[in-house]
Each structure stands twice: as C-alpha cells, then as structure tokens.
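Only one protein chain is missing from this complex, and each of the others stays in its spot.
Naming follows writing order (A and B), and every chain is counted from residue 1.
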Amino acid sequence: MDAELMQREFMYPGHVACPGCGAAIAMRFLLKALGEKTVMIIPACCWSIIAGPYPQSALKTPIIHCAFETAASTASGVRAALDMLGDTETTVVAWAGDGGTFDIGFQALSGAVERNDNFLYVCYDNEAYMNTGIQRSSSTPYGAWTMTTPGRDWKKMRKKNIVEILAAHRIPYVATASIAYPDDFIRKAKKAKEIKGSRFLHVYTTCPTGWRIPSEISIKIARMAVQTNIFPLYEVEDGTRYTINYRPREYLVREYFRMQGRFRHLTDKDLDQIQKMVDEDWQRLLSKAGQG
Amino acid sequence: MTAEIKNRFLIPLSWITTEGNKTGSWRFLRPRFENKTAPCSAGCPAGEDIPLIEMLIAQGEFKEAWETILTENPFPAVCGRVCFHPCEGFCNRGSYDEPIAIHTMERFLADTASRYDFRASATDTPSHKERIAIAGGGPSGLSAAWFLSRLGYQCDVYEASPEVGGVLRWGIPAYRLPKDAFLQDLRHLEEKGVGIVTNKRIDEDFLKDKDDAYSAFIVACGHGKGQKMGIPGEDNPLVIEGLDFLKNIREEKSVGCEGTTAVIGGGNTAIDVARSVIRLGGKAVIYYRRRRGDMPAFDEEIRMALEEGVEIFELLSPAEIRRDNNQLLLSLQKMVVSGEESGRARVVPDGKKQETVRVDRVIRAIGAKPQEAWMNPPDNGADVQRLSHSCLVYKKGQKPVVYAGDLTNETKSVTHAIASGKQAAIALDVLFREGFAAVPKKLDLCRIGNGQAHSIEIYTGGRRKERSSHIVEFSEVNTDYFTFTPRIRPPLLLVEERRRSFNEITLKISAGIAIEEAGRCFNCGLCNGCDNCRLFCPDLAVIKNGEIRTINYDYCKGCGICVVECPRNAMSLEEEENT
Partner (left out) sequence: MRRVIEGSQAVAEAVRLSGVQVVSAYPITPQTHIVETISDYCEKGEINATFMRMEGEQSCLAALIGAQAMGVRTFTATSSQGLAYMHELLHWASAARLPIVMAEVNRALAPGWNIWTDQTDSLAQRDTGWVQIYCEEGQEVLDSTLIAYRLAEKVNLPVMIVLDAFFLSHTYEPVDIPDEDEAHRFLPPYKPQFRITTADPRSYGALVTPADYMEMRYDISLAMNDVFLQLDDIHAEFSSIFGRTYGPVEALNCEDAEIILLTSGTITSTSRLVVEKLRKQGEKIGLLKARLFRPFPVDAFRNNLKKARKVAVIDRNCSFGAGGIFAQELKAALCNDDVKPLIYSYIAGLGGRDVTPDVIEDIYWKTKSADTPEQESVWIGLKEVSHGR
C-alpha cells in the first residue's frame, strides 16, 4: 500500500467498537479507498453504535443513520438528491451488517439494485446479529452456535449466498473482500467507486466477541477464511464475468473451525461434512469462473 | 451551520468527534514495539546484525548494509567468501523453505562496496591514551586492531611476514579468496590509522615491554606450525607441510605437482591443498583416517573438490613412508569405526590390514599449533580469565595480555578469529575503564541473544542494545506474509575452468537478485517498517512519526492484532499493569 493511502484516514480514534473489531478495520480500509467525498448510510447494525453516540462522530465523512431495513432505499434517495443537486462526484455508500443486508434489508437492497441505483452497497458480514448480542441471521454459517441457536440447536442451514444473489441481478459489479487482504479490498473499493450503477461489496469482518475468539487473531481468522475457501475472494462483473482473485493454499476448514468457540461443539464428522460443502461451493465457483 | 441549527431546533446531528472517548481505559493487554534477536545473528560468531543487513539490502540501502557489517566485522569481502556461514543453519526461513543466502548477500555487499568504492564512515569515538601492541597480523589480530581503534585506542600490529593477513593472505587459495578481496578489507584498517609493522618476528621478550611503549598486548600469532604425523619416513623432503605448500603458492613460488600427490588430513587445509594440486596439473588423493562424513572441512568444499577430480579415501591412516627412487611408498593402515566421539567416528586400526600406494609426494595437513610455546596462554589462575574466544591475563606488575585467535579458539575459523579479536578489544577496554574484575560481566551484557557472539554495537550502547535477547523462533514468525520462494544460487565458474586456474570460483550476483533474495528474509524480531501494525489497528492507535512508530495508549484497546500481524515478531503483548 502506498504511503499516501497508508497515511490518509477518514476515521477518528475513540470509536466504541469492541477490541479487535473487524468492522472497524473494514470501515478504515473502505474510506481510505473512497476518500472524503463520501456519504455513509448506516442502518441499525454494530456501526450505528461504533460511530459514536450523539453528539459524536467517528467519521470524517457524513453519516446518515437509517432504519434497519432501509440502507439501500435511503442510499437510493441520497443518490437521487445528489443528482438533482448536480453532485455526481460524491460516492454514496450503504454500509450495513449481514442482518441489514441478508435479512431485513434484503427487499430494499434487491429493489435498489434491480433499479441499478447508482451507489455502493457494502455489507460487512460478521455472520450474526452481533449488535443485539449474537443472534442467528441468514448469514450465520452452517454449524454455528449463536444465542438463538444454542446447544444442539446449532444452525443446520447453509449461509445464504448473497454474492450469487446480487450477481443474479446482473449489476455491474459484485465482489467479496476481506479485512485480511487490504490491498485487494482497497483495489476493489476503488474500482467500485469508479463504476456507475449498483455495486456490491461483501466484506468478511471478524467478530471476536460473537465468534468466541481472542481479539488478536481477528485478522488471522479472516485470512484463514480465505485460505480455506470458506470465503473466496472474487469479483463478478455484469453478473456474468467471474474473476477469482486469490487462489488459496487450500487449507483444511478444520483448522479454521477449531479456532473458534462458536464451532466448539462440532464433531469431526460434522467438520468432514462442512469440508464437503466448502469443496462443493468452491468447485461451483471455479466452474463459473471457467476454471472448473 | 452548527450554532445556527442548534438555535433553531434540536436534531441528532453530531458536532464533536469520538476522540474524547479514551478507549485505552478498556485495555487489559498492552502491545508494544519490541525488537528481538534473530537466530542468525546470534549464531554468527562475529555477531553481525544480519536481519538489519538483509533489510537494508531489500530496501536497496547497500552502503548502510555494508556499514552494518563493518560495525561488527571488518572483513566483509573476506567473510563473504570464506566464512562457513553457520548463520544460515540457524535461519528460521530454513524451517519454511530454504535459508536466506546470507553468505552470498555478504559477498554481494563487499562486491558493491568495491565497485562503488565505499569508505567506512568515520565514527565518533573517544581518544584514549592507552596504546596496544598486537602480535600477529592474521584475522584475529587485525580485528582486535579494528575494534580497538573504533573504541579510541592506538594500535600497532606486528607481523613476521612481509605482508599482514595471516591465513587470509598466505593460507587460503586464491580461488576461494583472491588477494584483492583481502586488500579491500585491509584498506579500512589502514585508513583507521592502525600501525602495521611487517617482517617483525616477535619473541617472548616483546611482552616484557622494555620501552614501556604499550599499555597492553594482544598475542594473536595463530597456529602457524604444522603438526607431525609421527610416523617413520616423515622427514623425507618429499613430505611437505600443507601450510607451507599453500604459502608457496600464494608467494607465487613454483611448486611441483606432477604425478600423484597424497594429501593426509580431512580439514579445510587438506582440501585447499588437494584442490590446488589439481589446479597445478597434478593428481590429488586425500587419505583420511575417519569417514568422509567426519571430515572437518566444509561440505561445500569437499563437494567441489570431488567435482574437480580430487579423490578421497576414507578410514586409512598413514603408517609409514618409504623412498623409492623419486617417489614415495605410503603405507596406510586400515581403520575401523569403534564408536562415536563428539559427533565423529572413533576409529581404531583394523588389525594389521594395510595397503601401500606409490605417490610422488605426501602433503601433510592434519592440523597446526603455535610456532612457539610462549604463545600459548598460561594455565588457569586468579590473574587469568578464560573467556569464550580469548584469554585475558593480568599478572601483578605486568601489562595485561590477551591471547586470541587460533591460540584460544576451539573452532579455528576466520569468523571465530574475528570474534576473538573483538572480544580481546572489548576486554581491554573494560579493563582500562572499569578494571580486570568487571570484564566477564561487561562481556556478558553485550552478548547477542545470550549466545556466544558479542556485539560491539551493544557494547557501545547503540540501538541494537534496545533489542530483547529473546531469540525469535520459527513459530513466532507470521509466515502468512511470505510465499515459498527458492533461495538464490550464486553462479560458479565451470568445473573445467576451475581445474586449470586459481580464478575465483564464486561469481558476482546482480543487485536485483540480491534485493529479491534479501526480501525473502523474515527479518526475525526486527521492525522493517512494513506497517502491518498501523494498517490493521482497528483503533487508529498506531502512530507513525517520521520512521518512528508508537502506540497511542489513549485509544489502544489492547486487541493485540498488531502483535499477531507483525510478520517478524517485532512486537510483544503483555498484561496491563493496572488491571
């Protein structure tokens, strides 16, 4: 990363994210890429707290807090207003968690991207409702414990594949990114910034609190998610052109799962099953990228 | 806008930042920058700051890298060629893919220094009144002179030969160490103002210092006298001492090598002799009493000797030499392994089995000892300190004497000789400044990673002193930041060319390749400014001011990401005191 990018910050310290919060890191990276001419739309999510209580702000860009389900529609409105004001320079960003994206905000998101509304939607995915205290979302991965999938009721359903759903809308740009790969992340954010129409970034953001992991391995876990193919880094342009950005060393998912308290209950058999699921998804992705 | 809005109506619109929240109060773990010790540097007898050197090369800062070597070792051109580089054996990268080619990097820096005519920067040193005489102009004596001058002392080096250098000038063949390479290093010593007196053989009276010219003496005369085999017929003129043979070549005297030369021994001298014989058109056969794997010569040297046509026979010990016309009949006792001793085979004669070979000469290279008995350090006593690489003697009513180099070193290598010279210099400085008794403790404080090597930089309170003595282990390196890359292999002279000339075998490498190779270095324990700490900090608590990074504990929540993501373990995480 060049020195200028390294130096520029659009976030203030003193924000109130948990120690090791991946979402805080993701915001830093995103704004490094986008710069100050950005309006952040933030629905209910961890970041509605992290950004600081009134009268504080943790960002050097404007933030419009909005209702849980309305990140995309609010962003559409902000974009429409800027266009009417003749401001085509400012980047409008909807910045939502997985709950606000996969679940409650899904309709608004689908609607906005179907209209190809001109903004960047970033889902920082910590795989559960973390701000409310770790409840299951449709982004919670198979096998995970949460407060609403306790004990033997651990989640038995797959994580919703939001990237494929977005790609199916045939929007100009959909990509995954990880806090463990800052250069890739920032490149994608910059690329997204230059594209007109709906753009979607799915960002993997570790949650030490909710995943029951030590905060210091926050980045390491994110890296392992990529290395194990659990969270592949790829881009889909116009819903059809797939590019895989990182060919992992294909570590076993077991190593990733065994490091996290939320998966502690899983047996070796469960992990074998999960490995199969991950392998299968990876093969499907490879074939979409024409590398199968 | 603020005031206006506030007067008109109250809306949830911010007007201050979060900077007022001192989130550092949440912290129960405290990260800090803490450079540590790299295993290579602790394993380098001369204590070179290898991770820093590699880092500087990777950054293209060749002069700084070269000077970093000079800080601990005045002989980069020499060591870049003849050091047996134990550092590479300790290199953590070896546990990942292949060790860094540290040795080649040193050679590269020496070549670069020569090409661009680098001169050692003047160092700001005190000027002391004490003057020191050094007997012996080999690597340890010259090193002692170098470090003493850097510490602010006047030195005179007395050398029996017409030129200084010892084994560097007169022993090691030119294909390994060309004369120019040695002279390149010698130049900084000369520029440092070290007095050099050649053709001056020192005797025991020298230490008595009749003229009261010196405050201390260093005896670093080396092992210049070949050891005898103690077998019948050894005194035959066709039985030649290896060191003499090599010296004759370096003196450009003609040495006859026609026919077959039997070389007795398994050390580097034996290999040097055999390979020189090949170059002079002869046939060289080495007879070694143990197994080939037990030979003390460097593996690489043995391998190249074989390539060049040297034959090696193992488990054969010379028993008798007889003259037969212009040739010799060498009888060899067959040996058999009877056990192990200090990692090598213990061998005993295999009954009376012998074989006899006809050779044109025998060159003996089974070890060496001091020229004269007085050169050996005295026995233990209250006034004798046996140090790791030298021996300090301070007899009542006499000037202090340090015995150094091969005279005291268990491992008789150039790099150990340099380590010895350095230790002698530090020991004398401590003795002059703080007295005889303070020497061991002071030396202890400048050990690298609590190992055998000493650092003059640590001794003089340089930045290296700030590093923790903890030696970084492979498991502490975050290898996610590295990709498998094979190490470079420097180009060598073709074997055909090697057989017929004393041209240097190892050729130069380009700067681009050197930068790439140095970039493989983990820089264990040493911050190289990669900025991962700053990049990944969720709390913007890592601050960079110029090249200095600090942690803003007002905001640091102690998550520890910076410590884990430091690829080279140059940070530490510890419990917060107030929790």
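In this section, a contact is a pair of C-beta atoms (placed from the backbone, for glycine too) under 8 Å apart; a residue touches a chain by one contact, two chains touch by 3 or more.
Everything numeric in this text was worked out from a predicted model, so none of it was measured.
Within the full complex, the chain left out of the display contacts the shown chains A, B.
The chain omitted from view is touched by exactly one of A:Ser73, A:Thr176 or A:Thr205, namely A:Ser73. In the full complex, chain A makes contact with the omitted chain through residues 36-39, 41, 48-49, 51-67, 69-70, 72-78, 80-85, 90, 107-108, 110-112, 114-115.
Contact between chain B and the unshown chain involves residues 1, 5, 8-15.
Operating definition for what follows: only the chains that are shown with their structure count from here on.
Note on chain placement: the centre of chain A and the centre of chain B lie 52 Å apart, centres being C-alpha means.
Note for the complex: chain B touches chain A at residues 12-23, 26-27, 29, 480, 531, 534-541, 544, 552, 554-555, 557-561, 563-565, 573. Every residue of chain A that touches chain B in the complex is listed here, in rising order: 1, 6-7, 9, 11-22, 24-25, 28, 51-52, 54-58, 63, 65, 179, 182, 208, 214-220, 223.
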